[in-house]
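The other protein chains are all here in position, but one chain of the complex has been omitted.
On to subunit A.
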Amino acid sequence: MEQDAERSTSTTATVASTSEVSDLDPIARVRKLLFRQMLVGIKDGRFFLGNFHCIDKQGNIILQDTVEYRSIRRSSPSPTEQRCLGMILIPSSCRTSCHVDCSIEEQLSLVQLKE
């Protein structure tokens, strides 16, 4: 299973595959993001970094092996604390941002595809 995940990561990360990806519909493209490192920010200012595991129609996301990052003070920039949480469910209602770890080339393609 893990090998599959790595393979999918490596293929999507290559430049060659970007054009291929761009042809797919959004669902297929999100499916390509599975198992990759995802950074989700939520309303109260915390961030969660974990492996993208699942998403449903309502936009609730499940991450695996998650680390929580939290600032010590309200005023930013400030130092952060972190702790491990394991598997978490982030309801779409409290999600404010969502990012995926990728190469610069891939990022460009994702940005293009948005429009």
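FYI, contacts are C-beta pairs under 8 Å (C-beta built on N, C-alpha and C of every residue); 3 or more make two chains touch, one makes a residue touch a chain; residues count from 1.
Convention: contacts and distances are computed from a predicted model.
The complex includes a chain that is not drawn, and of the options "Sorting nexin-30", "Ribonuclease P protein subunit p25-like", "N-alpha-acetyltransferase 35, NatC auxiliary subunit" or "tRNA (guanine(10)-N(2))-methyltransferase TRMT11" the UniProt name matching it is "N-alpha-acetyltransferase 35, NatC auxiliary subunit".
In the full complex, subunit A makes contact with the omitted chain through residues 1, 4-5, 13, 25-27, 29-31, 33-35, 37-39, 41-49, 53-59, 61-62, 68-74, 76-77, 79-83, 85-92, 94, 96-104, 106-107, 110-111, 113-114.
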